[in-house]
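Below are the structure tokens for one structure; questions will follow.
All protein chains but one are shown at their positions in the complex.
Naming follows writing order (A, B and C), and every chain is counted from residue 1.
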Amino acid sequence: MRQNLKWELLVYLGILILAIIFYWVITEPITFSPMVSVIIVVLIGLTLLYIFVMTIRGQLFGRRTVFLFVGVAVVLPLFMTISQTIKLSPEVKELHDAVLELKPGSKVLVSFDYDPPSAPELQPMAETFFYLCLKRDLKIIIMGLWPQGPQQAEMAMQAVMEQPDIAAKNVQYGIDYVNLGFQTGNEFVIQRMGTSFRSMFNSDYYGTPYDSLPLVRNTNNFSNIDFSFNLSAGYPGTVEWVQVAVDRYGVKLGAGNTAVQAPQIYAYLRAGQVKGLLGGLNGAAEFEKAVGIIGKGTKFMVSQSFSHVIVIAFIIIGNAAFFLGERRRNKESL
Amino acid sequence: MEEIGLWLGAFFTLGIISFLYKDNPWYKISESVFVGVSAGYWFIVSFWDNLYGKLFVGVFENQDYILLVGGVFGVMMLLRLLPKGGWISRWPLAFIVGAISGFYLMNYFSSNVMKQVYSTMLPLFSNEFGEPVFSASVADSVGTIMVAVGTFAGLIYFFFSKEHKGVFGGAAKFGIWVIMVTFGASFGYTVMSRMSLLIGRMYFIFGEWLKLIE
Amino acid sequence: MIDSENSNKSAIFFVSIILSVFLPVLPAISQEAVDSADSSAGDPVAVFVPEPPRNVTAVDHNYDRGENVDVSWDLSVDDTSAMFLGYDVYRRAEGEGEFKLIGTVPAGVDTLQDRSTKADTGYVYKVVARTAQGEAPPVITERVVPDLEMVNFKLWNVFLIGLFVSGAVIFFISHAKRGKKLFIRKIAGLEAIDDAIGRATEMGRSILFIPGINDMDDVQTIAGITILGRVARVVADYEISINMPVARSIVLATARETIKEAYASAGRPDSYNDDMVRYITDEQFGYVAAVDGIMVRDKPATCFYLGAFFAESLILAETGNSIGAIQIAGTAMPAQLPFFVAACDFTLIGEELFAASAYLSNEPRQLGSLKGQDVGKLAAMVAIALGMLGTTFVEIWDSSFVDDFNWFIHRLFSIVS
Partner (left out) sequence: MKRQVPLIITFIVGVVLIVSVFFPRVEGWNEDFSIFFDIIAVFAYFLGGGNLIRVHLDKVNKKKRDWGFSIVTLFGFLLMLAAGLFKLWNPGGFTADVAATGSLFQLMYDWIFNPLGATMYALLAFYVASASYRAFRAKNRDATILLIASFVILLGRTPLGVYATSWIPESFSLLQIPNLAIWIMTSPNLAGQRAIMIGIALGVVSMSLRLILGVERTHLGAGNE
């Protein structure tokens, strides 16, 4: 027991030292060159092959091995500079084209209907969308049907502002974008916005009265909006936006969804009710490619593909172990 | 200030992840903090939203006296703390169970049974070109038949009062296969989305906290 | 579009209404007069004013609480024009001076449901067709007074089918009371309960019981608690302890009562103590963190997960698996069932969870209710078959009988609001 605690303390100390080194000593970001990245991938592949061979020989690997590989598969690609070839799917291109068609100065309504757990998938989309809009001098009106949505929007906006080409544009709050904040009421918020935005958002996220915001002062309802984009992780989300804003008020709507939600939206996409759809990290990465930047989506996508391959590999290894075990057992019984 | 938040976040993130290797004091600290803080959090949210926002405001400001019924039941619930009052705490419970039974009965009945039955009533063929043809495409018709047969077989699997033998047993067996396909599909589907959660946490550690990622 | 035009719209209307009342001039002219204020006067060609919609009616929506009015109209003849924008619907309640805009629908739509009326109040509606440049003269409906009806006759089908299924269940419950023993097939997960408890006894370890993470306002939690009663009754006979961390305070109270009673009816009231059940936290993942801790530290021999579960299902089941516990799970959450099936030894799938306590009780009346459920399933299958035949025949045969039959079978299962 004592012995155990001693070891644990040593490990904790090691982690603390590492954290201090990484936090204060190494201040530059680390990136693996393509060469190093390829070597790492090959090494991981070889290790998997080794595990496969060992399994066939009868040695079983526990769950910690799987955990380790999942962890490695998720973390290492974050540092890599390689990116997988990304094929633009039509629904992503459709969204990109729809935004390109808007004239500078057009007003775009972006609704943030998600919370932090879905941020890995949706935040990259938000950042790329903001980037594209600001780059093309479109005006952005932010709102949220989920309580934590507007906060996510602030984070995305902050990240985009740090991009040199956007920073050069001197984007101003209140003129180039506003954040109207969160409003309770789910789809009824959308419905009432059809009559009046003002009735739902008396003041913005920071408490400034609606009529003191130059960008929205003259924006009454959906007819003053040129395009809207919805980032959704469930209810209320894209389905409600389609049913109310698109079907009743004829709003042009693009959507970004989590991978779990996306399949439901394809029906609306085919019916033309949604102009373009980004589904999960795939969609985020493709959108970044369409816009021509390399952002979190592209980076996270590599991690995701990697971890999928790991899962598939372990399913195969698991089955190999099972079948060989079976054969061995049969031999013994003969 | 922001720094404190980052370090706390990182400390607890790593503490929880350390559980994957084995139970250890770091995880125990994270777990204990989580339990205490979250219990307090929901108590406070419920206190301000329900006790104050609904009961107090409802009764004293909006004169909505019917809410007092809820209050009385709530107090009855607490009477179990008295040595002799335990029996009366069954009343609010009986009220909850009655209301839930009544509500769920109608709700599940209309939204699950009726809606599902209704949406399975699809045509096997259609009459697009003046003569009976498979609807839209062969694949669609096969799909429709698959949905119908699968639903039937699945329901047969759930039959309790008939032994799974003979033809009936065969159908039940097919039913459990269909259900297994359903489970396999949703499992495979979920693997994808779970990975992105971990990616998010790892980005927090290496990107936001240690700032090692560009 | 010019923004200021939009914000002035209600003012323009107000003026035009007053003008049309006090002056015997056509509203179209007054519209033009107002328009001429900001565009150059005397250029009627540039202003496209659509024809108004016809036959505008407002009727009370039937069988509701008087909270809905259906407004409908025949489309304007200019509806298909490229310039045409849509219809604005306004409402004036009794005692209000002004019309208020309640909604806008795009071209081609000829109805709007006002979902915010009060019963026994008079309302007048006004529909205005609109293009980008001008608005048609408003058409005002007759006064409508939404009613609060006594009975919602639209739900006759719900009543009928509900009566049939509930009737079947109640019939078999009372039938069984008269002592007829019914055959019920084996449910593997439930047969395993005794063995699982026996194993815990042999190993001298405890039993972990998780009733899901929802409160008592979920019927799955109630199902979990009723099974707990049966499990505790068996556990009471052995010298082992049951460990039940819960995420909800009401569940805490209920579970204690249930276990206490089970111990009492097993004749061992002294073996019960309140510490068997304890409250952790209402937070989903905080609860899971604590339960994971309990699992790896106490190493229970058997884990039960019976109730409503969300994402935590797999975390619990995988941790339970890693300590080598026998795991019996059951939930009616379709999204979580795959994880339990993959990681647990036995899983009660959906309906089996609700049947479990009846099955375990082995009491004729409870078993009777299961038979009633089967009748419901049979009825659902028959209905699906008839509905499919109906829709198929409608496609290939031209017969009014088939049409009526198909309509009826669909109406029987549709929920009309």
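Simple rule for what comes next: a contact is a pair of C-beta atoms (placed from the backbone, for glycine too) under 8 Å apart; a residue touches a chain by one contact, two chains touch by 3 or more.
This is a predicted model, so every value here is computed, not measured.
Colleague: Touched by the hidden chain, which of the shown chains?
Modeller: Among the chains that are shown, those touched by the missing chain are A, B, C.
Colleague: Which is it among B:L124, B:L198 or B:I213 that touches the chain not included here?
Modeller: Final answer for the missing-chain contact: B:L198.
Colleague: Just one of C:I184, C:A332 or C:V394 touches the chain that is missing; which is it?
Modeller: C:A332
Colleague: For subunit C, which positions touch the chain that isn't shown here?
Modeller: 63-66, 148-152, 155, 158-159, 165-166, 169-170, 173, 215, 217, 219, 222-223, 225-226, 228-230, 233, 248-250, 252-254, 257-258, 260-262, 264-265, 275, 278-286, 288-289, 297, 311, 314-315, 317-318, 321, 332, 334, 337-339, 341-343, 349-355, 357-358, 361, 363, 365-366, 369-370, 372-373, 376-377, 380
Colleague: Given the full complex, what residues of subunit A touch the hidden partner chain?
Modeller: Per the touch rule, subunit A residues meeting the hidden chain are 63, 66-67, 69-71, 74, 84-85, 116-117, 259, 263, 305, 307-312, 314-315, 317-319, 322-323.
Colleague: Considering the whole complex rather than only what is displayed, give the residues of subunit B touching the chain that is not shown.
Modeller: 4-5, 8-10, 12-13, 16-17, 19-20, 28-41, 43-51, 54-55, 58, 66-67, 69-71, 73-75, 77-78, 80-81, 87, 90-106, 108-109, 111-113, 116-117, 120, 139, 142-143, 146-155, 157-158, 175-192, 194-195, 197-198, 200-201, 204
As a working rule, only the chains that are shown with their structure count from here on.
Colleague: Go through the assembly and pull out the chains touching subunit A as well as subunit C.
Modeller: Touches both subunit A and subunit C: B.
Colleague: By C-alpha centroid distance to the whole-protein centroid, which chain wins?
Modeller: B
Colleague: Name the chain whose C-alpha centroid is most distant from the C-alpha centroid of subunit B.
Modeller: A
Colleague: With contacts counted as defined, which of the two, A-B or B-C, has more C-beta pairs across the interface?
Modeller: Most C-beta pairs in contact, of the two: B-C.
Colleague: Between subunit A and subunit C, what is the gap in Å from one C-alpha centre to the other?
Modeller: So the centroids are 29 Å from each other.
Colleague: What is the distance, in whole Å, between the centres of subunit A and subunit B, each centre taken as the mean of its C-alpha atoms?
Modeller: 23
Colleague: Just the number, please: Cα centre separation of subunit B and subunit C in whole Å.
Modeller: Comparing mean C-alpha positions, subunit C is 13 Å from subunit B.
Colleague: When you check subunit A against every other chain, which residues touch at least two of them?
Modeller: In subunit A, no residue touches at least two other chains, as defined above.
Colleague: Can you pull out the residues of subunit B that are in contact with at least two other chains?
Modeller: 190
Colleague: What residues of subunit C sit close enough to touch subunit A in their complex?
Modeller: Touching subunit A: residues 1, 3-4, 6-7, 85-86, 101-106, 318, 322 of subunit C.
Colleague: Going by the contact rule set out above, which residues of subunit B touch subunit A in the complex?
Modeller: 10, 14, 20-21, 24-26, 189-193, 195-200, 202-203, 206-207, 209-214
Colleague: Given the complex with subunit C, which residues does subunit B contribute to the contact?
Modeller: 16, 19, 22-23, 27-28, 30-31, 34-39, 41-43, 46, 77, 80, 86, 89-90, 93, 96-97, 100-101, 104-106, 109-111, 113-115, 117-118, 120-127, 132, 148, 151-152, 155, 158-164, 179-180, 182-184, 186-187, 190
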